[in-house]
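Here the complex is missing one protein chain, while the rest keep their positions.
In this document, chain identifiers A and B correspond to the written order of the chains, with residue numbering beginning at 1 in each.
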Amino acid sequence: METTLSESKPNYLNISTTIRSWLLTTDHKRIGILYLVSVIFFFAIAGTAAAMMRLELLTPRGDLVQPETYNKLFTMHGVIMVWFFMIPAIPAVLGNFFIPMMIGARDVAFPKLNLASWYVFIVGAMFTMGAVVTGGIDTGWTFYVPYSTLYSNTSVVIATAGVFIVGFSSIFTGINFIVTIHKMRAPGMTWFRLPLFVWSNYANSLIMVLATPILAITVLLIGLDHAFGIGFFDPSTGGDPILYQHLFWFYSHPAVYIMILPAMGVISELISAFSRSRVFGYKVVAFSSLAIAALGFMVWGHHMFVSGQSPYASTVFSFLSFVVAVPSAIKVFNWTATLNKGHISFKTPMLYALGFIGLFTVGGLTGVMLASLAFDVHVTDTYFVVAHFHYIMVGSTVMAFLGGMHYWFPKITGKMYPERWGQFSAIIIFVGFNLTFFPQFILGLEGMPRRYYAYPPEFQVLNVASTAGASILAIGYILPLLYLVWSVFKGAPAPGNPWNSPSLEWQSTSPPPKDNFDEPPVVTHEAYDYAHMAQAQGALDG
Amino acid sequence: MSQETTSSVRTLILSFLALMVLLALTVWGSFIDVGAWRATVAVVVAIAKALIVMIFFMHLKGSNRLIWTVAGAGFVWLSFLLILTIGDFVTRVPIGPGP
Partner (left out) sequence: MAESQSLVAHHFSTLEQEHDAETMGMWVFLATEVLFFGGLFSVYTVYRVIFPGAWDAGSRILDLNLGTLNTAVLLGSSLTMALALHAAKLGNRRTMVFFLLVTASLGTLFLGVKGFEYYHKYTEHLLPGLGFQLPNGMPVQVGLFLRMYFVMTALHAFHLFVGIGLVLVLAVFGWRGKFTPLKHSPVELIGLYWHFVDIVWIFLFPLLYLIDRS
């Protein structure tokens, strides 16, 4: 079943090497790579903004940048990270590449729509970069009114246009994945034989499709208001700024589930592959993804506890926010149970996965703390919140992305990465991350507000620690960039199934042929069928 | 088989006539004072018209359950936004001493 090296065989990479063949490709694998290059680029830009912020925060006084500049830095960091890295990274890179393969299909349902979604992403990015080069925006990534509509004289219209456009990239990807998973599964690939990565991306696609249109209309209204003064949220004409927040967070809370669900899907794959066990409680984990998708739409008001929202609404939102933590916790329990009595190996992807579980638990628990009204009113808009969401977004999602990139690197490129460098970098990232963000929990509890470029001197020690952590983290991110690119050219050739996984994407050559499989597969086994693999191997050996 | 359900011409024309009747009903009804119910009546009739369009013109009739689910999903999710947001506005209480 394991296929041998296939560098000389035609595959999706060498079948055509012109620029035109890349820019006009409808091959989901190439589109995944187009997205990969793009999101890494934007991660670097947004990361640079963060680096400048951390440098400023080395000292209590504002002395590196102007306050207005600092506002622009955190705004651009948020806008670019959220929409041009976090939301597309795992779905549009790993999802695009592997969902069709995992279900045994030749491509997604709408390959041209897939390519269109990448071009839409690029156009949205151009607009957003346009906002950056015309002076940036300083409204925060949340674009709160009335500042963004009435008072800010920065490039709000261009930026909101960029966000409006890139939303459609998400929507197109979501439509494609939903229809693909419903209609393009290979014979025998029933819903409950799907890898959990597919389930997570399915649930995520539901969110993308149902939430993003509300973002679209909301930023459209902001742009129109800033440009033409339509004043839907302007108190002087009867409008209510809180209504803007309701609309914005109705999208943006589900958006954070867009940012975590695909990562959870990756972790299911990694945990099972590197403990050589079936994921414990497969159906429960699958349904928990759907539960997160549904419940995630009913909790947005927890971002508005101190906004002037009615205390009764706040109570309802608080309660529902406790409930939404349950399916996430269930996943953590199931992953842990999967590890139990597994045949564990500490390869790089597994290090990232184990780090994810620990850091996600911290992020998740602090989320439950924030869901509690009495606690939230004290730490809202402090660094406690900042630390909470970075534990999820960076400590969890980015780690899952890196883990997935390493795991699937042999399949994507046909080369192996250097294992020692991988493990070393994973540890550097883990250490750097915690040093950056754990002090921020304490800073928040002590009262340091977010989005401020200066602070009282007693906060300096922890800020210095945080910045030191950030520099370690930066090194940790640069290392994989270097050795993975190096490996593309000089890495050891990879076999078809280096991790001996039963999942369909590994039953093909590395890199795969353009149509993914030489023969369309017929599925007869459950997902994660390691027991069957061991049997078959035993039969071969015996 | 790529032949999906086809509404007959008769069905389509009858549906159109039903829509026109409902239109006349709502316009005429807006002149009658039904007090607090007017919003409900208007929305109910609009839903009826929308259902006629969806079931007969858009061929929901004869489509599988999956399509019905997709057709309804947008409205169900919209109801989350509406219910909880309006819930905020109608339960606002003045805090602290008023003017």
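Everything below uses one rule, namely that a contact is a pair of C-beta atoms (placed from the backbone, for glycine too) under 8 Å apart; a residue touches a chain by one contact, two chains touch by 3 or more.
What you see is a predicted model, and the numbers here were worked out from it, not measured in a lab.
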From A:Gly95, A:Pro213 or A:Pro511, residue that would touch the chain that is not displayed: A:Pro213
Options A:Ala50, A:Ala89, A:Ile165 or A:Ile178, residue touching the unrepresented chain: A:Ile178
Residue of A:Ile230, A:Ile427, A:Leu445 or A:Met533 in touch with the missing chain, whole complex considered: A:Ile230
On chain B, residues whose C-beta touches the chain left out of the figure: 1-4, 6-7, 9, 12-13, 15-16, 19-20, 23, 26-27, 29-34, 38-39, 42-43, 45-46, 49-50, 53-54, 56-58, 63, 66-67, 70-71, 73-75, 77-78, 81-82, 85-86, 89-90
Chain A residues that touch the omitted chain in the full complex: 105-111, 113, 171, 174-176, 178-180, 182-184, 209-214, 216-218, 221, 224, 228-232, 236-240, 243, 247
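The rule is simple: only the chains that are shown with their structure count from here on.
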Separation of chain A from chain B, taking each centre as the mean of its C-alpha atoms, in whole Å: 36
Residues of chain A that touch chain B when the two form their complex: 182, 210, 214, 240, 242-243, 246-247, 250, 297-298, 300-301, 309-313, 316-317
In the complex, chain B residues that touch chain A: 66, 73-74, 77, 80-81, 84-85, 87-89, 91-93
